[in-house]
Structure formats: C-alpha cells, structure tokens
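The complex is shown incomplete by one protein chain, all other protein chains being positioned as in the whole.
== subunit A ==
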C-alpha cells in the first residue's frame, strides 16, 4: 500500500496552486457525492401505528413542520373508525436548503380499535412485505429503471398509550411480529399525562418487557457497525421509548414563538427536552440516523425478505418435489 502526502488546506473554489505538488484531489469525491445527492433527492417512508386518538397525525405534522399527515390532506372526510385495519399512504415533496425529499407517511387507521384485535398486525405485515415484493420485482426485471422507486417502509413508529403501567398484549404481539421485518421506533404517546418519575418507571418497564420478549427495536444492537456506533446507539437504547408530545400550535413563551400545548396549569413546550423527548425523536429519525434507518431497511430487512422469497417455492405455480432441492443447489451454485 502507499499513501499520498497530506494536502494543503484548500478554500473551496480556489484554483489549485501549481506549487502544490502533493495534492491529488481524491477527497473531492465527497463534494461530488454531495452534489449528486442534492440533484437526486431522497425518499423517506414512515409508518405510524397505534390506536386512534394517540396523536399520530399531530406528531407527524410536528416532526415535519408541515401538514403531512393523512388527516391534514383530507380534512373534510368524516373521521370514522374503520372495521378493519386500513393502510393509507400520502406522499409529499419537501425541500430544505436545497435538499429535496419525498416523504411518505403511511397511516394505519383501525389498528387496535376493534373489540377483537386478533391478528390486526397482519394487514400491516402484508403491506410491508408487499413493498419489499414490489421492489424485488422491479429489481429482477431485465429492463429496469435507473432508480427503482423505493416504497419500502423505512421506519414504523409505534404509539404506546401512556398508561404508565406496562405494555399491553397487543403492543407486545405487534412489536414481536413486526420488529423482524421493519425498524420499529416505539414512542410513548401523549406523554404530557405522565410525571417525570412515572415516565421513567414506565420506560424501564417497557424496556424490560421488550427484552423479555426478545423484541429488537431500532437501533438494533446486532447492527451496530463499530465501537463508535455502539456507543452512540447504547445511549439511545437507554432512552427509548421516547416520551413525546406533539403539537402544531404555536404559542408565545418568553418572547419566542414555540410549538406547544397550552393548558391551565402551564404550556408544554414540545421542543424543550426538559418537558418531553420530542427533540430526541426528531434528531434520531431525521437529523442523525435517517440514512442509517434506510440502510438497515435496504441491506438487512429487504435482503432477509429477498432470501426468504427466493428460497421458497412459488405457491402460484405448483411445483414438483424436486424444486426445493434444486433451489438449494441453485443457491450453492450461485
């Protein structure tokens, strides 16, 4: 191996002085990548799951500082609780400092709202797998698109009602099934009904129950890339689930206009970390780990689906008995 000499510090846009003989310019690739990313834009697909009334729409609007939730898009539709779980997705183009993003919010009305909620995660599981399937079908085409449209669910925010006791069987069942196919970020919804002590003990209980049931939520320990990653993620794992409060109303507090919820006993400032953990959730989902969330979806959850799909025999066309063995042979040969 050989190394190149250290470059002289360069100001952007300055022409390389001829006397600088040791600078090659390999690090210019970072700028090239940034340019390409700005030109192409990003996609982000987030699903919200939880019983009705837990503030899912409000939280989405708060997170993305814009009316992105389904309800905001269809404000006049009479809100009724559907008889089964429905999957409704709504997309928006947003732009910030030249960075463009196609944000898709996937709502799941009807989840957990029936009397009998058995298997209410199944339509959700099916939806998630259908997105993987759509991507896979596009990927294996002969003539495929330059950029395959990514509708895969990158992140599923699961809303836990602020009972303060423990997880309900529905919560456990849902997360147990879904954590295997998608990144789950559990949050304690409407956390302004819990005192700080209640909140902490609730969180501890939840973490314990997740551990006891073998549920791996994001960020999953096994996907930490290196020691630095692990350190950062350990801190996050000690804080989840984030206790959040959402709001799209602005109030005047100490001369500043901030998002909050005004009550008779005070105003809860959404972005104040002394009041609730919304800011941590926002930072995790958007400002620091968005790319990582997408990467885990792409290189782990999707790949797991793909392996399973390519290994099973297609139920649509009945196959003779030798096919399973041939698949084995195929995977060995390949």
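By our rule, contacts are C-beta pairs under 8 Å (C-beta built on N, C-alpha and C of every residue); 3 or more make two chains touch, one makes a residue touch a chain; residues count from 1.
Throughout what follows, contacts and distances are computed from a predicted model.
Engineer: Between "EXT1C protein", "Ubiquitin-like-conjugating enzyme ATG10", "Septin" or "AP complex subunit beta", choose the name on the UniProt record of the chain that's been left out.
Structural biologist: Result for the unshown chain: "Septin".
Engineer: Among A:44, A:159 or A:174, which one touches the chain that has been omitted from the display?
Structural biologist: The missing chain is touched by A:44.
Engineer: Check each of A:33, A:81, A:166 or A:231 against the chain that is not shown and name the one that touches it.
Structural biologist: Final answer for the missing-chain contact: A:33.
Engineer: On subunit A, what residues meet the omitted chain?
Structural biologist: 1-7, 16, 18-19, 21-30, 32-44, 63-68, 91-102, 104, 137, 140-144, 146-147, 149, 225, 259, 282-283, 286-292, 295, 299, 303, 306-307, 309-311, 314, 316-317, 319, 322-323, 326-327, 329-331, 334
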